[in-house]
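For this view, one protein chain was removed and the others were kept in their places.
Let's turn to chain A:
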Amino acid sequence: MTGLGSTMPKLRVRGATKVYETRSGDLLALDRCSLDVMPGEIVSIVGPSGCGKTTLLWSMSGLHGLTGGEVLLDGKAITGPNPAIGMVFQEANLLPWRNLDSNIHFPFEIKREKPDREWIASLVSRVGLDGFGGRFPRELSGGMQQRAALVRALSFKPSVLLMDEPFGALDSFTREEMNHLVEEIWMDTRTTIVLITHSIEEAIFLSDRVVVLSPRPGRVANIYEVPFPRPRSMEIMATKEVFDLQNAIKREIVGEQKSRYAALQALPDAIPAPTH
């Protein structure tokens, strides 16, 4: 999909380092992470919990600053929230006091822009929410809420879509449905997508590349290419190649944890025994 002249990465993370100051001292969450995301690419970030995935994604969105390193969007450093970036959060994060229409128009209200009604209407019917515009979030299922959140994130045609474990709270059937929806929308829009997920299956289904982060402090442990054609049918997802890749990634994540565990086991020898 790398067309002419698009050899420059859309998103470029260089040496991203993040230190959180906590009561019990500084905590290194991200350690010199570097990653290029090409235009129109879907990249998933996976890794054990607490490895800094969300920190990395939020720094890409400009919502969190970095302690060291930088994030470049089209070659320009991101220093704060950027209008070209759309964000989908864990849970749907709809505003409960607004109906669906009003939730979807929220970004335009903040940006003080006129919404592109035609585009929004096409997105709404694509995700199957026609006729639900007047409903309030509490009247909708989790899947419908997350679909509305997807429409909201795409409503202003962002060139990059960042998704922070978007479907983690959904049941597995709804989740699969949502994955197909994202694939379908991507086939149309070719929006660059960076996705955090706990599901390796989801990562493989959606991504061109899967980035595995090491346990804290998060470092890029490995990057796996996912060479399967799209749309990725059930037949493709059931092949041995997919299965092998899935296992390799799983082993990588578990292995990272294991070696960390082994290091901890080895630690007591290095510490002098307390004298009584």
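Everything that follows uses one rule, which is that a contact is a pair of C-beta atoms (placed from the backbone, for glycine too) under 8 Å apart; a residue touches a chain by one contact, two chains touch by 3 or more; residues count from 1.
The rule we apply is simple: contacts and distances are computed from a predicted model.
Its record in UniProt calls the unshown chain "NitT/TauT family transport system permease protein", which is the match among "Rod shape-determining protein MreD", "Carbamoyl phosphate synthase small chain", "Na+-transporting NADH:ubiquinone oxidoreductase subunit A" or "NitT/TauT family transport system permease protein". Touch with the chain omitted from the figure is made, among A:Asp26, A:Glu109 or A:Glu225, by A:Glu109. In the complete assembly, the contact with the undisplayed chain comes from A:Leu95, out of A:Met8, A:Leu27 or A:Leu95. From the options A:Ser61, A:Ser159, A:Asn179 or A:Ser199, the residue with contact to the chain not on display is A:Ser61.
In the complete assembly, the contact with the undisplayed chain comes from A:Pro81, out of A:Gly15, A:Gly50, A:Gly65 or A:Pro81. For chain A, the residues touching the chain absent from view are 58, 61-63, 80-81, 83, 85, 87, 89-91, 93, 95-97, 106-107, 109-111, 136, 138.
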